[in-house]
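Below is a structure I'd like to ask you about.
What you see is the complex with one protein chain gone and the rest in place.
Presenting subunit A:
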Amino acid sequence: MNSGSLSGGRSWPSRTSLTSSGKRIQKEMAELNTDPPADCSAGPKGDNLYHWVATLFGPQGTPYEGGIYFLDITFPTNYPYKPPKVVFKTRIYHCNVDSSGNVGLDILDENSWSPALTISKVLHDLRSIFTNPNPYKPRVPGIAHLFLVDRVKHNALAAEWTQRFAK
């Protein structure tokens, strides 16, 4: 699935009659606002409910500390039956994020996605990849390898990336 073409098909669902997916997204938004997960926030871009931006703050004690990461979240029209698509718009040195910013996260996979999951859960899991990268299911094997064999060097590099590209 090509993820680079974000600007291409910006769909504008009708606002007068909200579809079930729209209703669901609104509900999740209200939920997110009352009980926001730590170090992150998210909201719709403009008045398009299906296109969100999330901001993740690099958690303390990780090489991503001090970084601010912007992510695009796109909900499919048949949400929640299909998972949202999440792409990093900020460069990050991480074994689970590839060169185009696509995230390798289990729950975002079509096969493992469950309609019971919510955007709050997605944000929570996204945040946890900062603290616990998963080198066994990498998007970038090189980084995963370095993470396993030389953690110090990996963290130094990741911190350098944070300083340069995520400030």
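One rule holds in what follows: a contact is a pair of C-beta atoms (placed from the backbone, for glycine too) under 8 Å apart; a residue touches a chain by one contact, two chains touch by 3 or more; residues count from 1.
Convention: contacts and distances are computed from a predicted model.
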Would you mind picking the UniProt name of the chain not drawn here, from "RING-type domain-containing protein", "Putative exosome complex component RRP41", "Light-mediated development protein DET1" or "Methyltransferase type 11 domain-containing protein"? "Light-mediated development protein DET1"
Determine which one of A:33, A:60, A:114 or A:131 touches the chain that has been left out. A:33
Among A:25, A:86 or A:166, which residue is in touch with the absent chain? A:166
For the chain left off this view, which of A:19, A:41 or A:155 is in contact with it? A:41
Absent-chain interface as seen on subunit A, which is shown: 3-4, 6, 33, 36, 41-47, 52-53, 55, 68, 70, 87-94, 97-101, 138-146, 157, 160-161, 164-167
